[in-house]
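One chain of protein is taken out of this complex; the other chains stay put.
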Amino acid sequence: MLDKSPQALTAAVAADAVRSGLSAERGVVYVYEAPVRLWHWINAAAILVLGLTGYFIGSAIPTMPGETSDNFLFGYIRFAHFSAGYVLTLGFLFRIYWAFMGNPHAKQIFYVPLWRKSYWREVWHEIRWYAFVAAEPKKYVAHNPLAQLAMFFMFTLAIAFMIVSGFALYAQGTGNDSWQYKLFGWVFSIWPNSQDVHTWHHLGLWMIVTFALIHIYTAVREDIVSRQSIVSSIISGEREFRD
Amino acid sequence: MGGAAETFYGVIRRQGITRRSFHKFCSLTATSLGLGPLAASQIANALETKPRVPVIWMHGLECTCCSESFIRSAHPLVKDVVLSMISLDYDALIMAAAGHQAEAILEEIRAKYKGEYVLAVEGNPPLNEGGMFCIDGGKPFVEKLRAMAEDSMAIIAWGTCASWGCVQAAKPNPTGATPIDKVITNKPIIKVPGCPPIAEVMTALVTFITTFGKLPELDRQGRPKMFYSQRIHDKCYRRPHFDAGQFVEGWDDESARKGYCLYKMGCKGPTTYNACSTVRWNGGVSFPIQSGHGCFGCSEDGFWDKGSFYDRLTTIRQFGIEANADQIGMAAAGAVGLAVAAHAAVTAAKRLTRKPGRVAQEK
């Protein structure tokens, strides 16, 4: 059931491809191109910085001793947060660009084929695998369908929300005449009291922390348990199938 | 200024406004009311020959703090505002008339100054119980409000009550108190939030309209940009302590005595748009942060329902659970963490039970 539409390169299709062409012997597929890998690690670093500094912006650090003019710690924390925010945003924009320019797998985190029955079958299989019901996982070149689901909702949408709400909050400092406010000020039409935007932005942090936990765990686990490489793939770019 | 009756035009000319900008105001007013260019010249003519702008000041469900604040104005003095700048023809708080003589004024102004008076509203109308949680002249206040809004030139929403709903609209809002822009939708409304707004901000807004002859530029939420475009935090004199990371950790501690930042005591300066840290209060004497208490965001929408004023993070009330973003996030991350650990344990156990066989095979 090869679909010729632009959305054809779904996990399901990729999986089909794996099954039909590559699984015969221990194969190696080039999945994550260099720009995607570079983006992944820069993005990870930015999220780490944003998470830590963001937490301390919400729940402030213990008071600093000494002269006020000698201290700028909270300023630096916020500066780091904003800088990392810019890095994350530019990276995200680049990643969107690469979704169009890169290989078919580069599009995967930006959509979920919710309308496709076969997709849901695959998701169901993955759930059975993680619930220890299915004995063997299927093999996928890129993200498995369940991972794609998580990626889209817990990462792509969450990061997009964080970028929009983050820039809206940033615009409070840069002022009503800034480009940040012109681009993102509409957020305050949804939440007139910006305290709400802070709250949701803060909840977003925890969404991403939760995502990171699952992401890292499953990556490591699958690397060990399943029949394919995961962790090394995002370094080398190659997915190795072990059986 | 010849003649006893000082006209609006006379007053604004004396304040240094050119004839040209006066006419600009008139066409602006005409446009904002959806009238044609002919109406502009009519308005101009009216203001040149007709006297000071009549102001009708109405009270709904409120606490009168806006009126009290208004009379605190140091510049201009409120006596000068009332005697020389506007014609405060109806304000139940200070007017000498009462009963049907007072009610007659409303009818008179509405007929005589159709489309020329400013309606200033303090408080808001309750809509539950047929509006009878606020009865004025035997009838629901909301009726009177709608009627007077109909023929007004522009409407000023004084304070957080009229702008956002304020305390009586806090959950569960038993009276159905409703901000006026939800009741009047066909007139320009200037929101001047704050509980109350700063006196000099109030008089500045009124005199801006009478002096420059136009309505001020408003922001996305209908507030005058001149006073509400920056946060308390942006101009707070304790801001250097914020950037340095020097915070008050408890009331009357060493940091409080040194005047450090009140961020950790729940100060809402970083999310509150108002002029407190620049204009300050009561003739510039102080403002909440300067007197040691954090800002609690009284000019912001729904500020009563964001959890304790002393918490940094908003309380989120859902499904009967009360927590802030950190508590919810930690709980979620913790739960996921536990699930991950459990899952890992099961995975390991499964592998271990399977491994001996495999290992044996390989040997």
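Observations
Labels for the chains are A and B, by order of writing; each one numbers its residues from 1.
Rule of thumb we're sticking to: contacts are C-beta pairs under 8 Å (C-beta built on N, C-alpha and C of every residue); 3 or more make two chains touch, one makes a residue touch a chain.
We adopt the following convention: contacts and distances are computed from a predicted model.
Missing chain, UniProt name from the options "Uptake hydrogenase large subunit", "ABC transporter ATPase", "ATP synthase subunit b" or "ATP-binding cassette domain-containing protein": "Uptake hydrogenase large subunit". The shown chains contacted by the absent chain are B, with contact judged over the whole complex.
Of the listed residues B:61, B:209, B:244 or B:336, the one in contact with the hidden chain in the full complex is B:61. Even with one chain removed from view, chain B keeps its contact list with that chain: residues 4-6, 51-52, 54, 59, 61-69, 71-74, 77-79, 82-83, 86-89, 91-99, 101-105, 126, 129-141, 143, 166-168, 170-175, 177, 195-196, 199, 238, 250-252, 256-260, 276, 281-283, 285-293, 296, 298, 304, 307-310.
The rule is simple: only the chains that are shown with their structure count from here on.
Here the spacing of chain A and chain B, counted between their Cα centres, is 39 Å.
The residues of chain A lying in touch with chain B in their complex are 55, 58-64, 68-75, 77-78, 130, 132, 172-173, 175-176, 185-186, 188-189, 192-196, 198-199, 202-203, 205-207, 209-210, 213-214, 217, 221, 224-225. Taken together, the chain B residues at the contact with chain A in this complex read 164, 219-221, 225, 229-231, 234, 240-249, 255, 260, 263-264, 268, 270-271, 297, 300-303, 306, 312-314, 316, 324-326, 328-330, 332-333, 336-337, 340, 343-344, 346-347, 350-351.
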